[in-house]
Each structure stands twice: as structure tokens, then as C-alpha cells.
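Read the structure below first, then the notes.
Of the protein chains in this complex, all but one are displayed in their positions.
Then we have subunit A:
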Amino acid sequence: MSHITLTAKPVSRQIDCRALSPQALQGKTAAEISAIKLTKTLAVAEVFEVAVDGSDAATKVTFKNTNAQHAYMGFGMTAGQVIVEGDAGDFLGAQMQNGVLICKGNAGARAGDRMRRGMLLIEGNAGDYCASDMMAGTLGVLGNTGAQLGYGMKRGTLLLAKAPALQATWIDCGMHKLPFLNILYKSFKLLDSRFAGISSLRVRRWMGDMGGLGKAEILLIQ
């Protein structure tokens, strides 16, 4: 697996990182990545120090020193891993198609927005509208979640360690012991993440968002 490390330089404005997905960086040299334009006038080299280790097909991208200004990390990623060793801005893992995204810090608003597949694991807090319009996949949050959790969420699983704010469009389905969590937790154990420490199969389940399709679930680990 090739490993690309993007160490953020101090910034005073929002940085749109959607061009830095694993599939976009796959096979590129540090110089090629540094030359990628994040906007018409902003190149990667201006806001990140780039290091590339290995050149295999599967790609792991690690963001370091990031903060709430770094938006759209892992946007539309289709494979590989993205590790955010810091906080993340808005739209973390938005429109994810597959792969694993681990955020060691807090995430901004709309994490996992329109996510379709894969795993997005946030070890810190998640901002407002987490999992908005999410279509499928697994989104885990170990910290607190903000307002309008799962707004418009269609399918998929929101796995929470802390109780969310109650919402009218999410229906409480009671307490359960779900065997599939065994398999999910086994996959967590392969990751360098605090999620590897989860073991409880007992969860409270809500289904929603009943304002839409209503086939998504929130599982609160007990």
C-alpha cells in the first residue's frame, strides 16, 4: 500500500480538499501531488507538505495538523484509507463511495453527507447535520453529535457511543443485541482507531429519517 502524508501548513481560510481523495492521488509523485490545484489559484504545495512512501495500487492518505478549516476531506473516495490526524472541517467524507475514513479529532458539519458506501469513523465530535442525506454505509461517532443528526438519511448505519438529541423523525425501536455488530467490530479491530475497542453488542435502535425513506438506523452502543 502506498502511503501519502499531507501535513497541513497553518491556514487562515477554508481549504477545499476534495481533490485529495485516494483515487485522485494514486500513483502520483510528491511533486505531482504538490502541483494539484485545490482552487484556481491555490496549489497543494501552498497548504500541505507532501510525502509519498511506496507506489502500490491501494492508497492510504494521512492528513496531519488539520483543523476545522480543512473541508471535504475524503470527498467521493472510492477505495483505500484516509486518516485525519487532527480535526476536520465541513463535509468530511461527503459522497463517499467506498473505503475507510478515520478522523482522530472532531469533524465539522455534514460529515458523511450523501455517503453511499464505506466506513466513516469519527473518534471525536461530529458537527450539525451529521450523515445528512446519507444513502448507505456505516458512520461511527465516539464523541457528541450536533443538531439535525441524520437529516434526510435514507439508509445506512449511524453508530454512536453517546446519546444523540431526540428528534421527531427518528423512531425508537428499543434495545437489541445485534449479531452483525460482531462482524463490524472485527473489521474495526484491523484499524488503527479507538473504534477497535468497542465490544458491546447491545444497542438502542432508532429508524429514520421518517421525513424521507426512513430505512436508516441509529445504533447507540450501551
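Heads up, the rule we're going with is that contacts are C-beta pairs under 8 Å (C-beta built on N, C-alpha and C of every residue); 3 or more make two chains touch, one makes a residue touch a chain; residues count from 1.
In this section, contacts and distances are computed from a predicted model.
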{"item": "Name under which UniProt lists the unshown chain, selected from \"Deoxyribose-phosphate aldolase\", \"Competence protein ComF\", \"Formylmethanofuran--tetrahydromethanopterin formyltransferase\" or \"ABC transporter permease\"", "value": "\"Formylmethanofuran--tetrahydromethanopterin formyltransferase\""}
{"item": "Touching the absent chain when the full complex is considered, from A:4, A:184 or A:218", "value": "A:184"}
{"item": "Candidate in contact with the missing chain, chosen from A:136, A:196 or A:210", "value": "A:136"}
{"item": "Touch list for subunit A against the chain that is not drawn", "value": "98, 100, 117, 136-138, 155, 157, 176-180, 182-184, 186-187, 190, 215, 217"}
